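Complex shown without one protein chain; remaining protein chains in place.
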C-alpha cells in the first residue's frame, strides 16, 4: 500500500487541529488593549499547543519520509496518534480557561503523554513493516528523544500534584528539546541516498 | 479521469468531519476532575464516531487504491458517501447530549446505515467502471463484510425500539469487526503486482 | 506554473466549506423525533447547498483536469470563485433559519449567481492561457450549461420578488441540470488522449 494518502489525511487532520484551536481565542467584548489581558493565559496555551502540534507534524513528516510502505496496522496506529492529538485543542482550552489550575494541567499532560505513547506505537508498526535493518529503523535508532519525552510527560503529571507550574516547565522543556533542529533523520536518510 | 483529486477531496472532507466532532466536547465550567464526569457520555460517543469515521477512511483508502479510473457517476457516488458521513458529528452530539436516549440512538444508526448503503453504491459504481474481472472487483469479492455491516445496522435500529443499549452493542460489534485488520485487499492487490 | 497546488488548495477550501455547513445544524434540545421537526428547513437547505458545493467541486475537477498550466491571473480567478463559495454556508443558514423568507432566498441566489459569474471568469482566464484551440477550450465549448445556470439564477432572483418558492424551484432546477452526468468533458478529453 502506498503512503501518499496516509500523509495527506494526516496533514488534513493536523491542519484542522492546529487551526481550530484559535477558535477558542474568543474576541473580547471591549475594544481596549486592557480587554485583551484576560485572553493572555489562553493565548500562551495556544502558543504552547501550536508548537506541540507543529512538533508532531514535523516528526510525522520525518518519519513518513523514511517509510516506504504502509499496512492496515500502520493506518490504525496513525489514526490512534491523530485521536490523541485531536484532544489537544479541548484540553488546551480547559487549561487556559482555568489559568493553569492543577487538574486541567494534569489532563493536558495526560493527552501529551498519550500522543507520545501512540506515536511510539506508530514507530513500532513502521519498523515491524520495514525490518530492523531498514533505513527507517536506523534513522529512528533507539528513539531516545521520543522516550525521554514520554518520561518527562509522566514526570510532569506526577509533579503537577505538587505544583502545576513545575508541570508547565517540563512541558516547555520537552517542546524546546524538539525545537532544536532534529538532524537525526536528515543525516541518515541523505547519506543513504 | 484520474482519481487523485477524488482522494484528496475525500481526505479533506473526512479530516474536517473527524476533527470538528471534538468541537462538541465543550470545556466544562469547573476545573475539577468531577467537572469532567458529565462529559463522559459525549466523550464515549466521540470515541465511537472517531473509530467509525476512521473505518470509512481506511476502507475508502483500500478501495481507491485498487481503483484506476473515475467517472462522473463515481464522483457523485463518492459525494453521496461524504454527505451521510457529514451527518455523523451532529448525530453523535445528539446521542451524547441525551445519554443514549432511544431516538438519538436510532438516528445515529440510520446515519451509519445510510453511510453503509451509500458506500455500497460507490463500490458498485467502481465495479461498473472497472469491469467484473478487474483487480478491484476481485479484491472486493462479494463484499460480505460490507453487507453484514448494513444488516447489523438495520437490526440495531429495529432492536433499539426494545433497548437502545442493544443497538449500541451492535454498533460496537460492527466497529470491532472492521478493526480486525482487513487483509482482503492487501492480499489480492499485491499478488497481482 | 504547475496546477497541483491550485487543485490541492481548492480541494481544502471546498472541503471545509462543505463540512462547516453541517455545524449550523445545531443539536435540538429535546430527545424526541418531534424535536427534529424545527430543523427540517435547515436540513433541506443543507442538502441543497451540499449539492451546489458538490457541483462546483465536480466542475472544478473537470475543468482543471483539462488544464495544463496556471498563471497569476488564474490563481486570483480561482480565489475569486472560492470567495463567493465561502459565503454559501452563511447564506444557507440564514435561509434555513428564516424558513425560506424572501430576502434570505434572494441573497442565497445572489451568492450562487456570483459563484457562477466568478466561475465563468476562471474559465476565461484558463482559455486565455491555453489558447482557443486547446483541448480545454474545446472541452468547454461555448459553456452553454454554465451560461444557462447564470441566467436561471438571475431569473430566480427576479422572480423571488413575487414568491420565494419560484426561486427555490429554479435553484433546484439548476442543481438537477448539473446532476445529470456531465459527459461533455469526459468525451472530448479522452478522445484526444
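Labels for the chains are A, B and C, by order of writing; each one numbers its residues from 1.
Basically, a residue touches a chain if its C-beta (ideal position, glycine included) is under 8 Å from a C-beta of that chain, and two chains touch if they have at least 3 such contacts.
A quick note: this is a predicted structure, and the numbers were derived from the prediction, not measured.
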item	value
Listed residues A:58, A:138 or A:173, member touching the removed chain	A:58
Sole contact to the chain not displayed, among C:98, C:120, C:138 or C:173	C:98
Where the missing chain touches chain C, by residue	1-2, 5-6, 8-9, 12-13, 15-17, 20, 23, 71-73, 75-76, 79, 82-83, 86-87, 89-90, 93-94, 97-98, 101-104, 107
Chain A, residues in touch with the chain not shown (by the definition above)	7-8, 11-12, 14-16, 18-20, 22-23, 25, 27-28, 31-33, 36, 47, 50, 54, 57-58, 61-62, 64-65, 179, 181-183, 186, 189
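Note that in this section only the chains that are shown with their structure count from here on.
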item	value
Inter-centroid spacing, chain C versus chain B (mean Cα positions, whole Å)	26
Inter-centroid spacing, chain C versus chain A (mean Cα positions, whole Å)	37
Multi-partner residues of chain A (at least 2 other chains)	12, 15
